[in-house]
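Note that this complex is displayed minus one protein chain, with the remaining chains in position.
Each chain gets a letter, A, B and C, in the order it is written, and its residues are counted from 1.
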Amino acid sequence: MSAHSAHAEAHGHAPGAPVLVTHHHVSTVAILTKVFLTLVILTIITVGVSQVDFGSANMVIAMLVAAVKAALVMTFFMHLRYDTAINNIFILSSFAFLALLFVFTLTDFSTRKAVNPIHAKRAPIAEPDTHYLWKTPRTKEHKHE
Amino acid sequence: MLPPFQQGGTVQMPAPASTFAADVDGLYYFIFWVSVFFFVLITGLLGFAVIKWRRRTEDQPAASTNTHNTVLEVTWTVIPLVLVMIMFVWGWKGALNMTVAPGDCLQYQATAKQWGWAVFHPGATQPSYDPKTGRPVFYVPAGRNVKIVTRSDDVLHGLAFPAFRVKRDVLPGRYQSLWFRVPEEYIGQTFEFFCHAYCGKGHSEMWGEVRVISQADYDKSPRPWETEPSDPKELGEMVYKANCFICHTIDGTPRVGPSFKGLYGRTEREVFLGVGGPLAKVTVDDEYIKESVRNPNAKIAKETPQGGMAPWPEQLVTEKQLAGVIEYLKTLK
Amino acid sequence: MTTYVPVAETEARQEPGAPHYLNVTHGFRSWALTLDHKRIGLMYLIGTVASFLIGGLLALLIRVHLWKPEGAIFDPELYNQVFTLHGVFMVFFFIIPAIPAALGNFVLPMMLGAKDVALPRLNLASFYLWLCGLVLATIAIIFGGVDTGWTFYTPYSIQTPTAVIWMGLGIFMVGFSSIFTGLNFVVTTHKLRAPGLTWFRMPLFIWAVYSTSLLQILATPVLGITLLLLVFERVYGIGIFDPKMGGDPVLFQHFFWFYSHPAVYIMILPAMGVISEVISVHCRKPVFGYRMVAFSSLAIAVISFLVWGHHMFTSGQSEWAMMAFSFLTFFVGIPSAIKEFNWVATVWQGSVALTTPMLYALVFLIIFAIGGLTGIFLATLSVNIHLHMTYYVVAHFHYVMMGSTAIAFFAGVHHWWPKMFGVMYSEAWAKLSCLLIFVGFNLTFLPQFIMGSQGQIRRYATYLERWTPYHQASTVGAVILGVGFAIMVAYLLHSLLGVRKARRNEWGGVTLEWDSPSPPPLENFERPPVVTREVYDYSVLNPKS
Partner (left out) sequence: MHTPQEAGGHGAGHDAHHHGVVVPAPPGFVPHVVAHHFDTAEAEFSADKLAMWLFLATEVLLFGGLFAAYFYYHGVYPETFKVGGHQLNWRLGALNTLILLFSSYTMAMGVRAAQLSQKALMQKMLGITVLCGLGFLVVKYFEYAAKVSHGLVPARWFSDHDHVMAGVENGHLFFNFYWTMTAIHGLHVLIGMLLILWVMKGGAKGRFYGGYYLPVDLVGLYWHLVDLIWIFLFPLLYLVP
């Protein structure tokens, strides 16, 4: 395989011809601008909604709006829509695995008092400055760390 | 001959000294025999194959080149799956039983700190130690449900009763609890409890004893945990063994804290007045020792300038015990 | 059935004296700045084995210390540092990089028929990150050691006066080294397979390393942020993990095990891959149930993210979380069981050559069976509560980590040694060493199962009288194990003198790395390989068929 044929195969140009425009997807200025304006509007919405008290729904709304914004950035600015399936799979799976961290730690936290209420109760604990065995040497440690 | 086991125990398990033991041990042995079966099966087949089909000549090809067998593969996927699901349900039920204490429990409290336990019996105002060894002791009436509520003053600790098959981490800032009931046939026996969560230097010394007694002995006055040595020196030695020995030796070698050997009565002892404070000279007398226990960071020995010992309030070391400690220190020449 | 003719045909193609990757360039710079995956693999090999020897020496010291109930050598403070350093060195500097970074770097691109990994510069950077981590860990030892245990549980790790910050930063770096290695391998596997090498023609070692790499990419960042927060905690006290400032130490455990449970599979999965290769080659038989073994690697990778809470059954997490974690934990055992059965079926009716790599593979099969089966005890909730934090756990994970992963690593080293250096070691000494390791290993850790179920808690500097015989048996075993490893180091080093030259295809393997001279040339192959047959098709070695 020669350099030229390799290049021609990859780019669909005549061998040796300079590549002015990539054969990959090029977003139009219009779509990028529209996405940007949508993002601005969504920012205004999320700020606006936060000024009204919907109780615990505020968090859900804020996160939903943020998720939509993130999706827009990823789809258009980051070209995921035109990218290969495998790149899509990897970045989305990172969110999926992150969700596992969220789901399990928050499940633990929120169901601690389900069986044994006392286990969710906070116990007194000695004051840091009087009972911290190593409180003082921290300064010493700083010296040689 | 196999090495010694705890009384009533077997090769694999200590004495089954609580009502949980039957269930846990039953499940343990179920898994054990299933494992033995599969282990013998695997190694047996492997050994047979290695001997039968070992390569005798350099150019010997494989006796068969079959690459899969769906029926076989599904079989050895499904059978283990069924077995482990049995184990899961069995184990989950057992664990739930250990977590949910019945309503009629005697409630004990245990506070862990680096590196010792303060064990409070129901209604007790001070922690209980063995008068001789200074080990923390639980006196537990047989046949009663016992619940222990724990907390920690500093780092993670753990409360583990191997003979009772229960265990629970002791967390700073949160209460944790466990419960058990010892059958009556274990009256008169002693079992150990341990700290199982690594907590630093004195981790392996944070163990104590559980003494199983009858209900009658439990109710007797004075309560078993209320007796302490009447001789002040012995009382002091008990308190030393219970609280001090991990950091303070009596043979002259300094550890985390200064050694107690020849400490009492020393004059011109150099101390820092507070952490990072100026150097001063004091005489080791009753007042100095009392202050060093109740407010350790007021005067910090020169040889261990990091200080940092925890104060021991009256709840943990009474005035009487403190007086005993002073008497005990006088004997350490 | 036609007869098998050994590698004569392929051997003939090897030109004597042709330049290979070891002698193509010379000098310190040519190694320190190399971008060749084989040289980087070798540097990892030296580094990880050195870490293993340090960790092993510490292990011996631990065992000698535990000869007497009151402890024979150290005071408890020093003992705690010794077992912490043993754990840190073995886990972060040996087991995690050993197979993927050392063997994987050498073998994976060759198996794929590639000239190099996809990102050679990143590969070298990974190595230096690993080395920086090692340097920081060494600094930590000089500045007072670390006594937190390799798990760094808070709040103890916040309070201890030892050099946790240095060690934390060191492991942070090693973590990123691991991430970049994994990233490189995933990209290489996706993009640089030889023509004709479809996914289901890939050797199982690649499948295993690929699955491992996914774990490295997805799990390690959480360890990174956890250690970073721990460092912040110590430097300016952010209180996230410190109960005295409103933090929750159980959250630290969640974060830590979110990485460190998958990390267990980062360690064992590539080992499984090595075993698949070794058994197949030395039995001259395709791995039984190839697809099942391949998919079980991916299944393990995914399920391993769902089970971390089984390290925390007594830690004060909620009962519902415990139930979920125990349930899911059993599922991770199934793919491992499938693999074990498939390996036995591969040996079945094979042409079993009792070479050193195969002996190690057999040792692996036996020890991994015990390691895996004892894992079932620990997955079961009520039994776990009894066994948690005892020597039973110590024995279990040593059976899996040391007895399985390290043994598989050495199986791989012996298997690919002729390929790496073009020389053969003394099989007689190798077999003696393998025997000593097998006996010594079991003598070390079987008594620990008994001690553990009897209630002996781990990480104890002193212990009760009645456990003395078990500890002493364990110590004797450790010494035998040490002798076994010393012999191994000796004969492997001796083999480098080149007394016996290795053949091009020493064992009669059919994966692509055997298609290259021993040692391989700079870009691995004399001509670009093209794959035209199914994986593990040993009939190709017979020119008459």
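Worth a mention:
Quick note on the criterion: a contact is a pair of C-beta atoms (placed from the backbone, for glycine too) under 8 Å apart; a residue touches a chain by one contact, two chains touch by 3 or more.
All of these numbers come straight from a predicted model, not from anything done at the bench.
The hidden chain, counted over the whole complex, makes contact with A, C. Between the chain not shown and the residues C:L192, C:L435, C:L464 or C:V479, the one that touches is C:L192. Per the touch definition above, the residue from C:I141, C:I179 or C:L359 contacting the chain not shown is C:I179.
In the full complex, the hidden chain is touched by subunit C at residues 24-25, 29-30, 33-36, 114-116, 118-122, 179, 183-184, 186-188, 190-192, 217-222, 224-226, 228-229, 232, 236-240, 245-248, 251, 255, 258, 522-523, 528. Within the complete assembly, residues 1-3, 6-7, 9-11, 16-22, 24, 26-27, 29, 32-33, 35-36, 39-40, 43, 46-47, 50, 54, 56, 58-59, 61-63, 65-66, 69-70, 73-74, 76-78, 83-84, 86-87, 90-91, 93-95, 97-98, 101-102, 105-106, 109-110 of subunit A touch the chain that is not shown.
In this section, only the chains that are shown with their structure count from here on.
If you average the Cα atoms of subunit A and of subunit C, the two centres end up 31 Å apart. Along subunit B, residues 96, 99, 154, 171-174, 176, 306 each make contact with two or more other chains.
Residues of subunit C in contact with two or more other chains: 159-161, 243-244, 250, 316, 319. Chain contact summary for the complex, subunit C toward subunit B: residues 1-6, 75-77, 80, 147-149, 153, 155-156, 159-161, 243-244, 248-250, 283-292, 313-316, 319, 322-323, 326-327, 330, 333-334, 337-338, 340-342, 344-345, 347-354, 362, 365-366, 369-370, 373-374, 376-377, 379-386, 388-390, 450, 453-455, 457-464, 466, 468-470, 538-539, 542.
Subunit B contributes residues 3-6, 9, 11-14, 20, 23-24, 27-28, 31-32, 34-35, 38-39, 42-43, 45-46, 49-50, 53-55, 58-69, 72-73, 76-77, 80-81, 84-85, 87-88, 90-99, 154-156, 158, 160, 162-163, 165-169, 171-174, 176, 192, 194-205, 207, 255, 306 to its touches with subunit C in the complex.
Residue ranges on subunit A touching subunit C, taken from their complex, read 86, 93-94, 97, 100-101, 104-105, 107-116, 119, 125-128, 132-135, 137-138, 140-141, 144-145.
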